[in-house]
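With one protein chain held back, the other chains of the complex are shown just where they sit.
And now, chain A:
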Amino acid sequence: MREREDQSNQISPLQLLIRRKCIYLTFSEETKGRSNRVRGHSTQLSVAMAPPPPQSHRSPSPSQPSGKSEVSDLKSQLRQLAGSRAPGADDSKRDLFKKVISNMTIGIDVSSLFGEMVMCSATSDIVLKKMCYLYVGNYAKVNPDLALLTINFLQRDCKDEDPMIRGLALRSLCSLRVANLVEYLVGPLGSGLKDNNSYVRMVAVIGVLKLYHISASTCIDADFPATLKHLMLNDPDTQVVANCLSALQEIWTSESSTSEEAAREREMLLSKPIVYHLLNRIKEFSEWAQCLVLELVSNYIPSDNSEIFDIMNLLEDRLQHANGAVVLATVKLFLQLTLSMADVHQQVYERIKAPLLTQVSSGSPEQSYAVLSHLHLLVMRAPYIFSSDYKHFYCQYNEPSYVKKLKLEMLTAVANESNTYEIVTELCEYAANVDIPIARESIRAVGKIALQQYDVNAIVDRLLQFLEMEKDYVTSEALVLVKDLLRKYPQWSQDCIAVVGNISSKNVQEPKAKAALIWMLGEYSQDMHDAPYVLESLVENWDEEHSSEVRLHLLTAVMKCFFKRPPETKKALGAALAAGLADFHQDVHDRALFYYRLLQYNVSVAESVVNPPKQAVSVFADTQSSEIKDRIFDEFNSLSVVYQKPSYMFTDKEHRGTFEFADELGNLSITAESADSVVPAQQVEANDKDLLLSTSEKDEGREPGSNGSAYNAPSYNGSSATSQPLADLAFPSTGISGQAPASNLAIDDLLGLDFSVGTATTPSPPPLNLNPKAVLDPGTFQQKWHQLPISLSEEYSLSPQGIASLTTPHALLRHMQSHSIQCIASGGQSPNFKFFFFAQKAEAASMYLVECIINTSSAKSQIKVKADDQSSSPAFSTLFQSALSKFGLP
């Protein structure tokens, strides 16, 4: 037997069985003597509890060379102790176990000790047992064969006299998570659920859930859900009840997709008897279980208003609970319940105000941030209710800047006629703050308040004071604000221009501020004495101006100035147009050319285009649409609130999909953009439903025209964001995008441009031939997809015939195959399909990988191309597009 142990890493199942028996024998011999030994050596406990020798604890690197020898050292020591009944064996074991666990903790792989650890696990010492359980739980999943060894002693512990050991053993047994061992779980779980000790029952209930995740069918076949339901309604222990609730919710939710009965049971959880049963006992529940019940109740639909009041009166005191999570869950419930009763809803706001404000000011910084995010949401929804509490949103010096930022937004929101003066005074103090980003934010906040108030006298003065502060960032922010202010309140131009005129453009460096200053120079050039000359000197330094935004503004400003003061500006305009035409930046070049031709065509028309009479802007576009705010509000007490986005904007069903997969491989790479990860064909069918669902949600969100801008923002990068509105202008009817390239050309003609600049017409690519019999296995595809950068990302439109033929993914696969483009994975249902294609260059090893998402309702397809040979990817893209466009054509 000893000799066999030496090869513990390569053992056959037969050997395993033999070993199991041997170990079992060792155990039973040991159990006889255990009670005597325990008492005998307790005096040495203090030694065991003393700090362990520091040697291995400090090692920061998981793969240090010394690890190996230490592990084999531990191995031989453990083996010596395994059968030992010598006095002090338990204490030595304890020391050894500690070393093993500490190695495990710092990341050294000690899984090779599995056999020895199991052999040493026969002990009555709970701490030893716990360490052993911990070890086993950690490595069983990677050593499913060896895990079999532990079943025996765990099962035996499940029948121990001590309920603590029964519970612990059961917990460890269920935490092994090895699929082929589930048969051993059913028995202990069944008796665990009937145990007379609540601790064991509590563990068993969660064990059922763990079993369900390992093997759903075993769990259902053993009829555990019904047992749990019985326990939930009858068990005297509230923690057991709470665990039943959470287990049943999870089990029935995932079962309900396949089983009618489970769906019914899921609805049953929300029925009046169950909800009342839980509510009546809520005070006995632990604080965390209370959160669970409160969340369940927030989905319950009371039959009438008196029921709502009853529930609220019952839960009223939960708002006073010391645990913030309970308070927030209660707040959510109250808000949900009263949605239909406007004035009670209002009362709820008043009621929850004080508890939330207390939570913010009394907890740790992390807690107050989480509460503050929720408060932020409520303030944004109903600022008037909080307007008298504005002092709570004053920033404190020590707060982290993310908290200050939230507070500034809230201060901006609650500002009204009565408190504006105090708030603006406070904000102005932050402008001299050491924390520069916050100083900037507070100046912006002053500006926002100015824009939302009617009486702006005091605020304008303050803003102008900012301009006079000799701090470059203060001046910059203030300039941008003054510009916005003038767009809304042109009547203030006299006061502002006087101050702005004193600012030397040389002191303004930031592009946004410079652009603002230039805009004002152009707009108010007749009032600003030296505007043409300032502009002229700016034009002279055209080449030193790196920001295209500033150059664009400069062009426009010079034009405006020209129409107001032609003789003085003529020279500057000529220089600006010349510089603009020679500019390498496409937009600047185009605008210069546009102005040039406009002037050529007709000067008075040009004036009416560049310098039309302006109306004051009454309302600036809100950054976040109210629709989104409502959506976030629906998800109160969730991560959405912290991120200030509804969950569909960030919940990563994609992440979850790939994660499960990476979990199997055990090589989850965090740096890789998970959106780019890919799953092999056989898995994608299952996962893709999720993937496509999430994109379809996003697409739906984008549809409502102008409101969609907020949705769009995250998906475009900075440079394309500016050009996006222009593109929208060019194609007012994106629905019929098949004609889009044509209309683009029409506009070009209208402007008399004889050379094409748009992306619509790509130069004819060099001929590219594809290998018709390219082969790539899913693993390599996956690997390549991770490694390669996206070389091309485009959006095509599909022909109506193509859409009509795309009823199942397979239709397209065959078509693309005929164009030498192979599909490796596909999935989805109408209207969303997702494909992963690959192709190989003929007579070369170079591969092209494509992710293609097709939405049939919008007749659009988005593709991402990754290629070994980046330079040829445009050519491939054209080929791909032409192949795709032929789809469905006879």
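Here is the rule we go by: a residue touches a chain if its C-beta (ideal position, glycine included) is under 8 Å from a C-beta of that chain, and two chains touch if they have at least 3 such contacts; residues count from 1.
To be clear about the criterion, contacts and distances are computed from a predicted model.
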Listed names "Histidine-containing phosphotransfer protein", "MHD domain-containing protein", "Sodium/hydrogen exchanger" or "Probable crossover junction endonuclease EME2", with the criterion being the UniProt name of the chain not displayed: "MHD domain-containing protein"
Residue of A:216, A:314, A:499 or A:842 in touch with the missing chain, whole complex considered: A:314
Option touching the unshown chain, where A:79, A:93, A:171 or A:444 are the choices: A:171
Selected from A:73, A:221, A:429 or A:795 as touching the chain missing from the view: A:429
Absent-chain contact - pick from A:194, A:272, A:570 or A:597: A:272
Hidden partner chain, touching residue among A:155, A:611 or A:638: A:638
